[in-house]
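Dumping the structure here so I can ask a few things about it.
As you look at this complex, bear in mind that one protein chain is not there, while each of the others sits in place.
Naming follows writing order (A and B), and every chain is counted from residue 1.
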Amino acid sequence: MKRNLITPFFVLTLVTLCFMSFAWSQAPKPKDYPTRAIEVVVQYGAGGGSDIFVRSLMMPARSQLKVPINVTNLTGGAGVKASTYVLSQPADGYTIYNFSPEQLINTIFGRENYKEFAPLCMVQQDQSIFYVRAESPFKTIQDVIKYAKENPGKLQFTGTTAASPDEVIIMLFAKKAGIKVKYIPFDAAPETHAAVLGGHIDILHEEPGVIMSLIEAKKLRPLIAFTEKRLDKFPDVPTGRELGYDITMGRWRGLCVKKGTPQEVINYLADVFKKCSQDPSYKAIEKANLLDLRPGWKGPEEYGKFWEEEYVRYKEIFDELGYLKKK
Amino acid sequence: MLDIWLGAIQNIFNLTTLLIIWGGVLLGVILGSVPGLNSTMGTALLIPFTFAMSPVNGLALLSAVYCGGTYGGSISAILFNVPGAPEASATVFDGYEMAKKGKAAHALGYAVICSCIGGLFSVVIMTLISPLLAGVALTFSQPEYFALAITALTLIASLGGKGLKKAAIAGVFGLLMATVGIDPMTSDPRFTFGGKALIGGINFIPAIIGAFAVGEILARSESKTEKKEVFLSKISTKLPRIKEILKMKWLVLRSAIIGTWIGILPGVGATTAAFVGYAEAVRWSKHPEKFGTGIPEGIAGPETANNAATGGAMVPLLTLGIPGSATTAVIIGGFLVHGLQPGPMLFMNQPKLMYSIFIAMFLANVLMLFAGLGVAKLFSNFRRIRYSILGPCIFIFASIGSYGIRNDVTDLWIMFFFGVVGYFMKKYNYPIAPMIIGLVLGNLTEISLRRGMRMADYNLSAFLFRPIAGVILLIAIVSILYSVIRKKPKVIEED
Partner (left out) sequence: MLKGEILISVVVFFGSLYLYFESMKFEGHEVYGKLGPAYWPKFLLICLMILSFLVAVDAIRGRKKREAEKEGTQKSESGKVRLFLAIGFIVLYFILMQVLGFILLTPFFLIAFMYLLGERKKKWIFGVSIGLTILIVWVFTKAMYVPLPRGQWIFLDFSHIFY
C-alpha cells in the first residue's frame, strides 16, 4: 500500500523538477517570489477597456504565479491617484501597475513622472479608426477633408477626455491633412458614441472592438484606419498610410512596476505575462474585442524604448496645440 | 414573436436559473446595504464566474445583482444615515429622519415597495419600446442635459424652507466643490493647490457620508448620550398600507418615468435619477417645506427613480451597446466573456436572449421585495444596540464607505471635512441637502454648458433655443415663479 503511494509521489516530484528546470531555462524564478498576494492597480473604473484587459490577463496569471492576484481600481485625476499609490508601495514586485499613455501625458503636464516606473511588458495595441454615422453626408475621408477646408474650425471630432491619446491622434491627422478642426472631449467613451449617433458631432475616434455591433448594424461607418495595412475585418477602409497621412498609432495597454524592483523579478513577471497572453482564455477575450488584429507584445526593454518614442510624439503635438504655453 | 417569448420563458423558468436570480438579488441587496461595497464592484467580481455559466444564466445573475444593489443602498441610508451605495444618496434626506422618529419600518417598507414599482415599470417600458426610446435618447444633446440639471438645481430654493439665501449658499458651495480636480474640458487642475491629493476631485459619497453621518456622530458626542434611544422602539419591517401607497400614485408614476428616462440617457445614471426624482417630488408637492423632515414622499421620490433607472440604463446597452450607467458598463464584460457584443446586431440575431434578460430583470424586481425585506429585518436588529457602541461602529463603516469608492485615503479627509462643515451647517440652520444636490449635479451642469457652448460656437441662442431644452427650462422657470407666488402669503402669516 505504502509503495503504491510513494511511486506517484516520486514521479510527481520528478515532473515538477523537470518543469522547474524548464522554467529556469527561460527566466529564472526569483527566490522567494511570489510568496503572497500580488496587487494589480488599474487607474480606470471597473468595466472599462483597461479594466477588462487587466482582469482577463490576470485570470491565467493566477494559476501561473500560484498566488492570489487582486485587481484594484483606483480612479481619479487621469491616473495620478493610482500612480501615487503605486509609488508609495515598496519596489518588490507585489504591486503591478497598468501603465497607460496617460502617464506619459501627465509627465508632459508635470503631474507625475513616468520615469519612476520600470516597464514590464506591453500586451496589446489597439487600432484607431475614424467613423461617421450612417446618415452622414461624408462618404469618404476625402469628403471630410474637403468640407473642413471649406469650413475651417467647423468640423467636430470627439474622443474620450481632454488631452488624451484620442486628441493626439485626431490633431496629428488634422495637421497632416492641413485642416482646422474642433475636438470635443467627453468623460466616457459611451457618451461619444451617443453624440455621434445622435448627429451632434461629425466624427468619432474609437477602437473598433467596443462598437463592433454598431458597425455591423451599419449605424456607424468607418472612414479611415490608422494601421500599417488594411484590416481584414474592414477591407474597404483605407489606411492613413495609403492616403499619405503616415500615422500608425493606437491606444496600447501594458504593465509596469515601480522603478527599483529587482531585475530578475521584472524578467520573471514579463515571462509569465507573455505566457498568459497566449492563454486561450485571454485570447478569446482579445478576439471578442478585435485586439488580435495587430501584434502588441513588447518585452521590458522594447517597451521602455516605446515609452520614450511615444513621449516625444505626444509632447510635440501638445506643444503645437498650445497646451504647454503659459500666458 | 410568440415562440421567442415562449423560448425566453423556458430559458428562465427552470430551477437553476430561478435560484441564480434569487441568489443574485440577495447578494445585490447585501452588497448594496454595506457601505463600501456596491453592485458595480459585485458585478465586476462576478464576471469571471459567469464564464462557466450559460449566457442566459450569467446575464440573469449580473442583472439581478444590479437590481438588488440599487435598492440595497437605501437600507443603511435609512437606518444609519450612511448611504450603502451612491444611488441611495438622496434617500438619506428623509429616510434617516423618518427612522429617527421611530418609523424605520415604515421607511424601509416605502423604499422597498417603491423600488419594486420603479424597477417593474422600467422593465415593462424597456420590453415594449426599447428601440424607440433609444432613438429618442440620442436626440438629447448638451443643451438638454444642461436644462435637466438646471431644472433639478432650481429646487434648491424650495428645499431651504424659510432661509432661501442659506439654501442658495449651500447649493452654490456644493457646485463649487464639484469643480475641484482636473477640468474635464481642458485637463487643467483646479483648486488642487499644486498637490496631488485633490487632483481626483471631490466625490459626493465621502461628502454626503461626512455631512450626514459624521456630522451626526459629532453632534451626538457633544450632547449627553445617556438618554434612552428612540430607536429602541420596535423595529419590524411592517409594510405601509396599500392606501398609503395609493395616496402617492402620481408621485410614484412621475418618478418612475423620470427615472427610466434618465437611466436611458448615456452619461447620467441612477444617482442623478434619484436626485431628480427627489427634486420633482418636492416641486409637485403641496407641502414642499416638509421635505427633509422625514416624510414618505421624500423616500418614494428617489427610491422609485433610482430603480427605474436600472431598467432604463439597459435600454441603450441592449439596443446600441452604449451603457447608460457604471454598472451596465461592467455588465458589458458579462456579454464579452461569452463572445457576445451587446448592440443592435445582438438584438436582431439573438432576440431570445434579449427577452430572457427582460424576464430575468422583471423577476429580479419582484424577488427584490422579499430579499429586501429580509435583509432590512436583519440590519434593523443592529439598531437595538446602544449608541455608545453603535456610533463608533457606524463611524468605521462610514470611513470604509468613503474609502471604498476609490480606495483613496484622501476621501477619508474629505469625509472629515464635510463632517465638520455639516456640523456647523446644522448648528446655524444651513440646509445640507442643497449642498449635496449641488455637488452631485455640479459637473453635469458645468460641463454640459461649456461643452454645449463650444459645440454651438459660443452662440447662446443656438445653445438655448432648442425645442426640448427650451421646454424643460420653461418648466423650471414657471415652477420657480409659482413657488415664489405661493410662498408669499405664508410669509405674511408667519410674521
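A few points about this structure:
In this section, a contact is a pair of C-beta atoms (placed from the backbone, for glycine too) under 8 Å apart; a residue touches a chain by one contact, two chains touch by 3 or more.
Computed from a predicted model, the values in this text were never measured in an experiment.
Remark: the absent chain touches shown chains A, B in the intact complex.
Check A:72, A:156, A:267 or A:281 against the missing chain and you find that the one touching it is A:72.
Among the residues A:33, A:130, A:282 or A:323, only A:323 touches the chain that is left out of the figure. Of the listed residues B:124, B:197, B:253 or B:400, the one in contact with the hidden chain in the full complex is B:400. Listed for chain A, the residues touching the missing chain in the whole complex are 36-37, 39, 70-72, 90, 162, 321-327. Mapped onto chain B, the interface with the missing chain covers residues 34, 36-37, 41, 45, 165-166, 168-169, 172-173, 175-176, 179, 183, 185-186, 188, 190-191, 193, 214, 217-218, 220-226, 386-389, 391-393, 395-396, 400, 403-404, 407, 409, 412-413, 416, 419-420, 424, 427-428, 446, 449-450, 453-454, 458.
Rule of thumb we're sticking to: only the chains that are shown with their structure count from here on.
Distance between chain A and chain B, defined via averaged C-alpha coordinates, is recorded as 32 Å. Within the complex formed with chain A, the chain B residues making contact are 40-41, 43-44, 47-48, 51, 137-142, 181-187, 189, 196, 199-201, 203, 266-267, 316, 320-324, 326-327, 329-333, 336-337, 339-346, 348, 406-408, 410, 447, 451, 454-455. If you check the complex, the residues on chain A that touch chain B are 45-48, 51-52, 55, 59, 72-78, 80-81, 84-85, 109, 111-112, 156, 161-163, 182, 184-188, 190-191, 193-195, 197-201, 210-214, 216-217, 219, 281, 284-285, 287-289, 323.
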